[in-house]
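Heads up, one of the protein chains got dropped from this complex, but the rest are sitting where they should.
Order as written gives the chain letters A, B and C; numbering starts at 1 within each chain.
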Amino acid sequence: MNKVPFKGVIAYPVTPFDDNENVDISLFKKQVERLVTTGSHGIAPLGSTGVMPYLNDAEKEAVTEATMQQVAGRVPTLVGVSNLTTEKTVYHAQFAEKAGATAVMIIPMSYWKLTDDEIVKHYDAVASKISIPIMAYNNPATGGVDMSPALLKRLLEIPNVTMIKESTGDIQRMHYLRRELGEEVAFFNGSNPLALSAFSAGARGWCTASPNLIPELNIALYDAIQENDLEKAQRIFYKQFDLLKFIVAKGLPRSIKAGLDLLGVGGGGFKSPLKPLSENEIAELDSILSAIESEVYQY
Amino acid sequence: MNKVPFKGVIAYPVTPFDDNENVDISLFKKQVERLVTTGSHGIAPLGSTGVMPYLNDAEKEAVTEATMQQVAGRVPTLVGVSNLTTEKTVYHAQFAEKAGATAVMIIPMSYWKLTDDEIVKHYDAVASKISIPIMAYNNPATGGVDMSPALLKRLLEIPNVTMIKESTGDIQRMHYLRRELGEEVAFFNGSNPLALSAFSAGARGWCTASPNLIPELNIALYDAIQENDLEKAQRIFYKQFDLLKFIVAKGLPRSIKAGLDLLGVGGGGFKSPLKPLSENEIAELDSILSAIESEVYQY
Amino acid sequence: MNKVPFKGVIAYPVTPFDDNENVDISLFKKQVERLVTTGSHGIAPLGSTGVMPYLNDAEKEAVTEATMQQVAGRVPTLVGVSNLTTEKTVYHAQFAEKAGATAVMIIPMSYWKLTDDEIVKHYDAVASKISIPIMAYNNPATGGVDMSPALLKRLLEIPNVTMIKESTGDIQRMHYLRRELGEEVAFFNGSNPLALSAFSAGARGWCTASPNLIPELNIALYDAIQENDLEKAQRIFYKQFDLLKFIVAKGLPRSIKAGLDLLGVGGGGFKSPLKPLSENEIAELDSILSAIESEVYQY
Partner (left out) sequence: MNKVPFKGVIAYPVTPFDDNENVDISLFKKQVERLVTTGSHGIAPLGSTGVMPYLNDAEKEAVTEATMQQVAGRVPTLVGVSNLTTEKTVYHAQFAEKAGATAVMIIPMSYWKLTDDEIVKHYDAVASKISIPIMAYNNPATGGVDMSPALLKRLLEIPNVTMIKESTGDIQRMHYLRRELGEEVAFFNGSNPLALSAFSAGARGWCTASPNLIPELNIALYDAIQENDLEKAQRIFYKQFDLLKFIVAKGLPRSIKAGLDLLGVGGGGFKSPLKPLSENEIAELDSILSAIESEVYQY
């Protein structure tokens, strides 16, 4: 087993719906194909961008299988399988493994704030039922619980838990993680506006929905870091900063779908209660994308 | 249709599980019976205390039906039917109405932060599919979105939405609500440590899990307010303050189940990842309950 | 020594300046006289409302002496003597005692966040140099440090420290204080929008600048509480709620001075960088005061 199968830019597809609010698998596959061919280093369906918590079991399974079929081993896949209950998390993790996922991502979703012991038992229960690696995902804003570095350290003692995705948006947390957990810890950044800082801090990868819209810039940032060229990385980062800020401020599913529409790819519809961006917001996104277009070949 | 069918103390039962993590309907009915006979003015299954988001559809339906059978019209019932998607919220609201619920409670659950327009459409869609009243529930801590007084005003324009439950824990919000929405607005307090302040501010009722443990004190507080006897209300409130603080700090399902065990009623088990209180916490709860026992006949 | 010389409504005068930004002592005395004759139970110069931190030593001393002359023993006085350094706090506390103040109020001002031990030593050093009582004032928003109930308990062990003023704006804190410190603790509320809740919770008094504008309503609220008439207290509280909210939102010195101008008393000018309310804000205040005027005789 390759314990840390990811590095670089891990792209998060949306989940498009048709007019009856059913998943549009055909459009989904087209979107995934585009992410692979534009150079993303990994594909992560059923993340927050993919509105996983809003899907029923059949929809999750269809999206998982469609991803495997379309990616077809060209890059590794990371499937979101988080659920409020341990039982359902195990269920989806096992499904993902069987379907061929390279790894699964798990955030400790919590309606009731979980204790550290409850979280450890939760990961442990899932890990014991699968043999692919787990990325532990910390995002207090969506998950409702903030896993401390001490807790993450405990999770990393579970053999399958080999990667951490940090989305607190606090760069100091990443520094602290690295000092506490050691230089070898595989941590991934999940906060788009922190992309430059996180790579500077030593992040192994960037989990992001933005390759749906600006794959060249995302990958160029990672390449500049690999070349140890900070000045170039800085330049490339600032070219995409307005977009990264916009998609986070307006919500990833809404923003990415609107952007895909603007780019002619097609973003697909929504599942209620989620609705599209307003006309004004779409116009703002259009002007950000146009400004990037005109700048993008200058670096 | 009675548009505001509640006042006073609305009691929230837990959902007990057996050793296989299946709902223990028999114990649940016993717990509900106790809430009714000790004088609660309404029964609210499938709330946060009832760990509704952790239950599957069959479990939610079984709990709803068991409540109706046991309460048997002695007091009004308020069934929690919230769900991330509009489709499932409609489904559960219709089930509750058909089963005989007096009203339903809906919090706009949000993994992705909903806009005001999305929230209004969500309530509107549900309201148009049922004919019993809706209590709109604001609790940023568990629901992830804080509905402003302006938004609540919009919701109250939907004919079925006739009640508001406020759980921000901020008394100033209640004052503001009452000034903005008018003296006739039916607002209910969902923050236990705010019970005295909320009644002082004019709350029509108190949504609380504490009648599982100290029904006499909860109801005595309401009675003192009805008698316009602030000094007595204050005295009664401080007798129960330590308990109210404890159950909120430690989590309602864990605390109430431990308390029911201590009282000999039986609290039932948990669904993973949720686990019981620790031994130390149970001992602390025991001493709080014992102190109340010794004081309770003094007011 | 009367150890707790205050109860009821403690009124905070502003400090008016002339066109050269010098204190206008004559106008100040007129404002203080009005506070005494309209029934406030105590007068507290050099509070936040009196912009104490913006005054130099000579100005503070002139304001202190003017207060003593004007009040002339008709009600007790509470002089603000807080300072970043212990040395200057002692200096001003001794000046106040010599001038005839009934008590002094001290907030642990902190540019650098003080430790609990530093705060205790600070109060202890001042207390040992004067013989009048000290009101310890907790207001994280202006003082920069939030004194825990445990710390306040330590402060109350210093013989001179006999009163607590709580301005966190969190009613749960007041409940907790009373449970932790005992029913006999003399705690005063410093958060205007919390006036009703704080009295309901057992506060002995209300430290407020609002008697500059609506003394009858402030005192009527206290009287209703004394009469144990919660319904009346609630009615009177909601009449003044909009004003209490406004003066806190816009800043007490600005709002009170504008209000005094509107009432024809004269509020006086400001010391830079502080400036008056904008025209729009003054118009909003005017309409709030007018609405109160028309309602005020109805309770």
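Definition applied: contacts are C-beta pairs under 8 Å (C-beta built on N, C-alpha and C of every residue); 3 or more make two chains touch, one makes a residue touch a chain.
Everything numeric in this text was worked out from a predicted model, so none of it was measured.
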item: Displayed partners of the chain not shown (whole complex); value: A, C
item: Identified contact with the non-displayed chain, of C:V4, C:L84, C:L181 or C:I292; value: C:L84
item: Residue touching the undisplayed chain, where the options are C:T37, C:Q69, C:T115 or C:S287; value: C:T115
item: Residues belonging to subunit A that touch the chain removed from view; value: 169, 171-172, 175-176, 178-179, 183, 193-194, 196-197, 200-202, 225, 228-231, 233-234, 237-238, 241-242, 245
item: Subunit C residues that touch the omitted chain in the full complex; value: 21, 48, 51, 53-54, 84-87, 108, 111-115, 117-119, 121-122, 125, 142, 144, 251-254, 271-275
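Quick note on the criterion: only the chains that are shown with their structure count from here on.
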item: Rotation angle superposing subunit A onto its copy subunit C by C-alpha atoms, nearest 5 degrees; value: 180
item: Farthest chain relative to subunit C (centres taken as mean CA coordinates); value: A
item: Computed distance of Cα centres, subunit C from subunit B, in Å; value: 38
item: Distance between chain centroids, defined by C-alpha means - subunit A, subunit C (Å); value: 52
item: Whole-Å gap separating subunit A and subunit B, where each centre is the average of the chain's CA atoms; value: 35
item: Where subunit B touches two or more other chains, by residue; value: none
